[in-house]
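One structure is given below, represented as structure tokens, and several questions about it will come after.
Yeah, one chain of the complex is gone here, protein chain that is, but the others are all in their spots.
Note that the chains take the letters A, B and C in the order they are written out, and that residue 1 is the start of every chain.
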Amino acid sequence: MDELDIETVDEVELSDPVLVEGLPGVGHVGKLAAEHLLEELDSTLVRQVYSEHFPPQVDIDEAGIAELTCAEFHAIEVGNASETQADDGDGDIGGRDLLVLTGDHQAQDNIGHYRLSSAFLDIADEFGVSELFALGGVPTGELIEEYDVLGAAANEDLKDDLEGVGVEFREDEPAGGIVGVSGLLLGLGRRREFDAACLMGETSGYLVDPKSARAVLETLEELLGFELDYETLEERADEMEEVISKIQEMEQQQSMDVPTDEDLRYIG
Amino acid sequence: MDELDIETVDEVELSDPVLVEGLPGVGHVGKLAAEHLLEELDSTLVRQVYSEHFPPQVDIDEAGIAELTCAEFHAIEVGNASETQADDGDGDIGGRDLLVLTGDHQAQDNIGHYRLSSAFLDIADEFGVSELFALGGVPTGELIEEYDVLGAAANEDLKDDLEGVGVEFREDEPAGGIVGVSGLLLGLGRRREFDAACLMGETSGYLVDPKSARAVLETLEELLGFELDYETLEERADEMEEVISKIQEMEQQQSMDVPTDEDLRYIG
Amino acid sequence: MDELDIETVDEVELSDPVLVEGLPGVGHVGKLAAEHLLEELDSTLVRQVYSEHFPPQVDIDEAGIAELTCAEFHAIEVGNASETQADDGDGDIGGRDLLVLTGDHQAQDNIGHYRLSSAFLDIADEFGVSELFALGGVPTGELIEEYDVLGAAANEDLKDDLEGVGVEFREDEPAGGIVGVSGLLLGLGRRREFDAACLMGETSGYLVDPKSARAVLETLEELLGFELDYETLEERADEMEEVISKIQEMEQQQSMDVPTDEDLRYIG
Partner (left out) sequence: MDELDIETVDEVELSDPVLVEGLPGVGHVGKLAAEHLLEELDSTLVRQVYSEHFPPQVDIDEAGIAELTCAEFHAIEVGNASETQADDGDGDIGGRDLLVLTGDHQAQDNIGHYRLSSAFLDIADEFGVSELFALGGVPTGELIEEYDVLGAAANEDLKDDLEGVGVEFREDEPAGGIVGVSGLLLGLGRRREFDAACLMGETSGYLVDPKSARAVLETLEELLGFELDYETLEERADEMEEVISKIQEMEQQQSMDVPTDEDLRYIG
């Protein structure tokens, strides 16, 4: 195996496709969003990218079969796409073709982030992509009521488009920049003249956040002209709500059990 | 020295051999198993693999002689093998030839795991290996009563074979995938069309576990048609039992010495 | 992208320029000083250096536009330079031309420090630089009353020049050597026969220190014959003073709130 090994699994002719990236990150927002796209729309696995910069591991699937860690590109012919069974049938599908990049891991080292992101852009190029959206979450440190979507863009035109569908641009935010493949698809993409942007759903940062993923996907729907059903994502959101309630209950219980300073005065 | 330096120590002609890997890992299960094979069956050291990806160190043997850290391949002609002295003489030996990979260290960096595993597969190729078993432990977090062996396989056929001898396949287990050389021999091996599988003995994860190693080896006996004597491994297991008893005794003693909350109330 | 990617943004003909480096480090002294130079004097961005050894990230500017992390070289024609608006008009500008190196990040790995510093010296060479000053802070661990500037030089002549303008040279200081790009510009620069020196403002090491940056710049003024206005740097210093006062107040408040040993005797 070489440093990077791109396997051609299938060939699909896409018409002016948009690259949508969702790898693991804050609140797993990007990954949830990309996977929901693949669940709701018919897709074809077209490329697998293996690399020494991924963790040295195999992942085990439901059947106990092992597969070397990789990143995957799926082609979605949105115009032609029939709805999958997972879809309940009331979503209209239309708009531009998609090339969706997802996977279970980020690169494990700084240089790997650069090498993988460059390879991902090469593949995007090969499919005729000129516009890309890196999806992710931006941590706020508190539970979210209304899920805003924050943007960062490679140029002013794209910024205007995004603001047109409600994406917020805030001065110098996110403060620490955008790190990892999402950041580099934007940064390296800009240097290669892609119309590149990052869409970041607000999320507490503490938990996997399907609601933030939905907010990001809804922005993408408006931008790219497709429609999704959100039932399965809502189910996952409900599961997370239950987890949160249980945690809050446990915390409340504990805070009642803990002796207060006042209690402690009586000891001795 | 180059990044990888493969030294040919000896040449042995093997007939359709199976690669068995046992490097250090959880509970030292894989390493114990591989070393027990070498102790019980006549073997010839055929290759030593030195690498910059191993720790920068020499290991000192019983005689005070230093040897650069390396991984070693030993050839075992199982069909022809006479029993060693360590064997008490009542084990029948038969079945397929073995190429056993063991050593004192894993790679020290992610990329090293990939490079070393690729080199190991090259050597396996050279000896005509088409099937390989990576041995290891899977941590359960509790003391084990009955030592199950968990499997992960590169394809369905091999999975069926393994289930036939009692190996368990559990949905999405081990949860974090299989990391290190064992994982990559499986993952990279699959991509190179080896019939590759991982056999993982359940083990607490806290201690070196000769019983788990025995469980893995017994599975291998059934699969490959050889027979081993387990006396020395049992002795090591007994030693470990004694260690565990002593720890448990000490813990019990300590728990009696520690003042309870009740005691503390009397202070002051 | 290659390991290092040097983008020519503009070409400026400089006459016997001096390289002044200020990247992030102790008390951000070097970076503050370099940025103040760029704020006060007319400059032209001439080179951007991208590298896999920088963090894998984009930084977001005030407008929400993302730019891949890089280091930047700015040319300042000091002889010709008109004052910028930020300048209040009473500073006389004169002296040698400057090539100012700044940026938001150091290399993320040891080898990266060497590779980037070598590339920086190549660029300096290209502009005809033969003398360079790496600016930084030296941590003292306590609040500073009088801001001394410590020096380290590549040769005795340069040391004499620096001592002539009040720079202190102390035996074996800084004790741990000078680490990062500043250290390597001096060390690698010396090997390539640059007249290289480090100017290190004393700073507590706990906070961003505009006063230390001013001390370093004043030394540079005397050496190179230009004059700066310090109003904006003083404003930042005043802001920092306020932060320090608030911290001290809070600490004082806390120390009053904390029960003393004496108090604790009464509990129970």
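One rule holds in what follows: a residue touches a chain if its C-beta (ideal position, glycine included) is under 8 Å from a C-beta of that chain, and two chains touch if they have at least 3 such contacts.
Note that the structure is a prediction, hence the values are computed from the model and not measured.
Although it is left out of the displayed model, the omitted chain contacts the following shown chains in the full complex: B, C. Which of B:V9, B:I60, B:L143 or B:M250 touches the hidden chain is settled by the complete complex: it is B:I60.
Checked against the full complex, the candidates C:L101, C:L186, C:A213 or C:L228 give a single residue touching the omitted chain, namely C:L186. In the full complex, the hidden chain is touched by subunit C at residues 107, 110-111, 113-115, 117-118, 151-156, 159, 169-174, 176-181, 183-184, 186-188, 190-191, 196, 198, 264-265, 267-268. On the side of subunit B, touch with the chain left out of the figure occurs at residues 1, 50, 52-69, 108-109, 267-268.
By definition in this document, only the chains that are shown with their structure count from here on.
Taken as a graph of touching chains, this assembly is arranged as a line, each chain contacting the next along an open chain of partners.
Least-squares overlay of CA atoms from subunit A onto subunit B yields a rotation of 90° to the nearest 5. Because subunit A and subunit C carry the same sequence, their contact can be compared by residue number, and under half of the numbers here are used by both. Comparing the CA-atom centres of all chains against that of subunit B, the greatest distance is found for C. Central chain assignment: A. Criterion: smallest distance from chain C-alpha mean to the mean of all protein C-alpha atoms.
The mean-CA centres of subunit B and subunit C are about 53 angstrom from one another, to the nearest whole unit. Centre to centre, using the average C-alpha position, subunit A and subunit C are separated by 38 Å. Shared interface positions of subunit B, defined as residues touching 2 or more other chains, are 268.
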